[in-house]
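Apart from one protein chain that is not included, each protein chain of the complex appears where it belongs.
Let's turn to chain A:
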Amino acid sequence: MSKLKLVLGVVAITFVTLTAVSCKDAKNEKNNSTDHHSETNMDEDHSKMNHDNSDGHHDGEKKEMAMNGNGTSQAVLNDYFNLKDALVADDNAKAKNLGAVLATSLGSLDISKYTEAEKSELKEIVEDAVEHAEHISESEMDHQREHFKTLSKDITDMVAITGTKTTLYEQFCPMYDGGSTWLSMSKDIKNPYYGGKMLTCGKVQKEIN
């Protein structure tokens, strides 16, 4: 009888393992289904087309939309800010989704118009940033924030090369992990490292134009 128990035990382990393995596969499939992002890109491309034969009336607005299109640094920034807002809101699930979205827009960043030196720098930045964005897409909140710290540095370095058409604010929280920065479109402090726990901790460190 005790032999039987042993066998049953072993089989139980087998079963649990197999279940775990199949769960993992399912998770991967889920991660792949972040293609709703490409839909937005299509919309944006569409506006780019409109821009070409626009009457100049809404020129500024249209241009902005065109520049937000697929492959631009502005698209990366937009996705970064969306992710930041999810962390500010302590929304783990949303941050996961947006991490995956950001990984995609980083991956499709067009670096062809830059100098060789800038290209290799951007390539390294993207490589690193994609990894952090992917981690964010599959981590719990505290890990997401850890990765967001390095990601923020990558994005800041990217902006130093690509520039930005809107003013950005580099903000600094002295408390998180020995001092951490992030980028924001607004002067107001909304801390992505602490969220609701310490929403207004930090200050504007630099203005990036």
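What we mean here is this: a contact is a pair of C-beta atoms (placed from the backbone, for glycine too) under 8 Å apart; a residue touches a chain by one contact, two chains touch by 3 or more; residues count from 1.
Here is the rule we go by: contacts and distances are computed from a predicted model.
Per its UniProt entry, the chain excluded from the display bears the name "Haem-binding domain-containing protein", taken from "glycine dehydrogenase (aminomethyl-transferring)", "Transporter", "Haem-binding domain-containing protein" or "Sarcosine oxidase subunit delta". The omitted chain makes contact with just one of the residues A:Ile125, A:Val159, A:Cys173 or A:Ile189: A:Ile125. Mapped onto chain A, the footprint of the missing chain covers residues 4, 7-8, 10-11, 13-14, 17-18, 21, 24, 124-125, 127-128, 131-132, 146, 150, 154.
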